[in-house]
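Take a look at subunit A:
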Amino acid sequence: MIPDVSQDNGLATYNFAYLDEQTKRMIRRAILKAIAIPGYQVPFASREMPMPYGWGTGGVQVTAAILGPDDVLKVIDQGADDTTNAVSIRAFFQKVANVAVTTRTVDATIIQTRHRIPEEKLSAGQVLVYQVPIPEPLRFLEPRETETRKMHALEEYGLMHVKLYEDIARNGHIATTYAYPVKVHRRYVMDPSPTPKFDNPKMHMSPALQLFGAGREKRIYAVPPFTDVVSLDFEDHPFAIQHFDKPCALCGADHVYLDEVILDDKGGRMFVCSDTDYCEDRRAHGHAGEMLAKEAAE
Partner candidate 1 sequence: MATPLVVSEVFKSFTMHLRDGLTLPVVANASFSVASGECVVLGGPSGVGKSSILKMLYGNYSVDAGQILIKHKDKVVDAASADPRMVLDIRRHTLGYVSQFLRTVPRVAALDVVAEPLVSRGEDSIEARRKAGQLLEALNLPKPLWQLPPATFSGGEQQRVNIARGFITDHAVLLLDEPTASLDAMNRAVVIEMIREKKKAGVALLGIFHDEEVRDAVADRIIDVSHFSPRRAAA
Partner candidate 2 sequence: MTDAPLLRVHNVSKFYGSRIGCRDVSFDLWPGEVLAVVGESGSGKSTLLNCLSTRLLPTTGSIEYHMRDGKYRDLYRMSEAERRFLMRTDWGFVHQNPADGLRMTVSAGANVGERLMAVGGRHYGNIRSTATDWLGRVEIGADRIDDQPRAFSGGMRQRLQIARNLVTGPRLVFMDEPTGGLDVSVQARLLDLVRNLVNDLGLSAIIVTHDLAVARLLSHRMMVMKDGLVIEQGLTDRVLDDPRQPYTQLLVSSILQV
């Protein structure tokens, strides 16, 4: 399943997990502060990483700082373990830390993610590391960093609702479907990174520790285990997650987040679990969706 790229080339023993120890200490201090102040964006001295901004440099630095030799790492991109970004980050840590890797959510101690929270309920002791492009939820309406910092400090969050108001005014409902703003621990408004709002309820009271790293913007923030995470909304337009008309075409799962897959150039398509591990696990346990049943029949 996972190609074996681990090699004992000495890299992992020369300097574990790529970053030097002082840098890791600096990042860990930022993480500790972030955990102490849930939802607050802690500035940190983001390093140059051997990958471009936008490829998860923030998440990689957080993972590098918390990774230990006994950890089991899972990396997903859009819910999948086998996409470019996930594959290369996983390979990177195999190379520089020689850690065990997995695709199974339940086996992982650290899960680095871009755009999804696994369908499988996380448990205490697990850490979910998010890659964040723009950490500031107020940014699109207020370009001044000095002003947004002040707004956070003084808990002036009216602007966040301006964004939601605009959504309803334009579309008749809150059309924000990802990076949907949440209030953490009844204090800080936070951007949950570009995860679909479908996953927002999973953040609430999660037993797992959630860490967010933004490399280009040099910010780290966190949601400690069992923390209140509430999606913002209006009384007459309450928060609601997406619903899909059909279950997964492969495993038949209901109430999961689905991706559209184009099958041919004649308009053929199917909707399948975006969480590949979850889908595979269900199929291994004998669940079959519409498409699989059809194949079996042929």
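For anyone wondering why these and not others, all candidates are chains of the complex that A comes from, given by their letters.
Quick note on the criterion: a residue touches a chain if its C-beta (ideal position, glycine included) is under 8 Å from a C-beta of that chain, and two chains touch if they have at least 3 such contacts; residues count from 1.
No experiment lies behind these values; they were computed from the predicted model shown.
Enquirer: With reference to the defined contact criterion, which of 1 or 2 touches subunit A in this complex?
Expert: The touching one is 2.
Enquirer: For the complex, give me every residue of subunit A touching candidate 2.
Expert: Residue list for subunit A touching candidate 2: 141, 150, 154-156, 158-159, 161-163, 165-166, 168-170, 233-237.
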